[in-house]
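For this view, one protein chain was removed and the others were kept in their places.
And then subunit A:
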Amino acid sequence: MVNYFPEEVLEHVFSFLTSHRDRNAVSLVCKSWYNVERFSRGKVFIGNCYAISPERLISRFPRVRSLTLKGKPHFADFNLVLHDWGGYVYPWIEAMAKGCTNLEELRLKRMLVSDASLELIAKSFPNFKSLVLVSCEGFTTDGLAAIASNCRFLRELDLQENEVEDPRGQWLSCFPDSCTSLASLNFACLKGEVNLAALERLVARCRNLKSLRLNHAVPPDVLQKILARAPQLVDLGAGSFVHDPESETYNKLKNVMQKCTSIRSLSGFLDVNARCLPAIYPICINLSSLNLSYAPGIYSKELVKLIRKCKKLQCLWILDTIGDKGLRVVASACKELQELRVFKSDPNDVGNAAVTEEGLVAISAGCPNLNSLLYFCRQMTNTALITVAKNCPNFIRFRLCTLDPITPDAVTMQPLDNGFGAIVQSCKGLKRLSVSGLLTDQVFLYIGMYAEQLEMLSIAFAGNSDKGMVYVLNGCKKLKKLEIRDSPFGNMALLADTGKYETMRSLWMSSCKVTFGACKSLAEKMPRLNVEIINEGDEMEGGSDDRQNVEKMYLYRTLVGPRKDAPDSVWTL
């Protein structure tokens, strides 16, 4: 019956489908639906930029307006992937500039972005509105200057945790006086100075500015002037928050803060004097999101005083200087908490991590809506994890990281298998899991049995034998990304179910027991997978031994065969 609907009707119906998964499903129904869908798809998400080529993207979705691309594998974040491994965005922009100039939005993660790419964006897309770069590198503020100068309708420039060189620092002045459309500007990750006068003028003329995240070079007196001009801000990232609490500036800041009743999200404090924090007390009650994870100068007492006032908090990112005691306060004050991330305050410190399983248990007892967790801790116990599982059955993301990657249950000295087992059994909606601590094959048995919705699993220093990995591959039907390091999984596990990898986005294995020969035979058997071996040393040069263990292997499904931009140290088998 539905085949007799005119295409416009179908298109209108499809316009209510926002999730790309729904749209993917719809396009599989029949040819006419496929066609209607593809011409009407505006937003495309590509989780691995090497799974498809830009030309094929454009030929299937000629009207794409928003493109999300991800490049390097996740473990690149932790220095496990070569800097020049790949993930170049330039070919995508070049192709879009030729075939799809309606592009309005580009969201990139872990990609190499050159100034030339940014300049090409600035020149090629007259309606360009939104640029979001997360964990990217390869560009400088010159590229940003090109964007600022040329994108007349720019609404959003959001730079999150990128490595950016800053040769000149005048990019902010490049926004022309005619630019009034900015709604979101985040340059917190930039290391250099900015033209403060230009910043103030920009804020003054962009009446729709809702989100502003400053870098450390913006001092409190400028912050105060900005806030006076933009009381409509919803999301604020303070830059430098160091000043004398007795000064005139501080007083003015306090007063202007009180008027910023729309602020719901607060972050930054890249430089902070804890005695100045009371200036933000008036807005705490309105906050739904607070990120103090870049502010190492705040001690537990002040942190706690602040957080106690944040009764509506849903998302909290904090350093472990908060301690278990501080987490107990969070548990009693922030009843609506959904997401908690506790980072190490000193990543290189070898033993003074300040939170343990007790803090986590307290949070789980006080915050039953908790659904997303990242927790760096010194120790953990099965009992604690079991309690957490019982208290918070709604976890979607659960990432635990013990300082010592193979630490056992701190009380019983047993593996933490049962604790994680309880988590996967109780949290039926769990989509992402990172395990840590002493773990045997048993935990993977539990994961395979219970984690039915699991899409991403991170494993480090865990398991005893190939069986562990096989339990996961067999059991987790929805698995999309599996990343494993330093675990005793070998060829038997790798080759047990080769078809599985075509249902997944990617598999990463480093410092495991997989041999060169096995990788080669996998690559031969599965032409629609790219099996890449990353060699950093000289051992693999010129004729390698099939029996030799592979240091790093990254495989992913692809429709376009081996990529042509891999550096010499990356071999596609």
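Keep in mind that, in the parts below, contacts are C-beta pairs under 8 Å (C-beta built on N, C-alpha and C of every residue); 3 or more make two chains touch, one makes a residue touch a chain; residues count from 1.
Definition applied: contacts and distances are computed from a predicted model.
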- Item | Complex member absent from the view - protein name from UniProt, among "WD repeat-containing protein 58", "Signal recognition particle 14 kDa protein", "A-type voltage-gated potassium channel KCND1" or "Auxin-responsive protein" | "Auxin-responsive protein"
- Message: From the list A:241, A:376 or A:398, pick the residue that touches the absent chain.
- Response: A:376
- Query: Out of A:449, A:526 or A:560, which is the one that touches the chain we can't see?
  - Reply: A:449
- Looking at A:189, A:260, A:274 or A:504, which makes contact with the chain not pictured? A:189
- Query: Looking at A:52, A:116, A:198 or A:242, which makes contact with the chain not pictured?
  - Reply: A:242
- Query: Looking at A:512, A:534 or A:553, which makes contact with the chain not pictured?
  - Reply: A:512
- Note on the structure: Of the candidates A:340, A:422, A:447 or A:507, the residue in contact with the absent chain is A:422
- Had the left-out chain been drawn, it would touch subunit A at residues 75, 77-80, 135, 161-163, 189, 242, 244, 246-247, 270, 293-294, 296-297, 343-348, 350, 376, 381-383, 386-387, 389-390, 401, 403-409, 411-415, 418, 421-422, 425-426, 438, 440-442, 445, 449, 460-461, 464-465, 485-488, 510-513, 549, 551
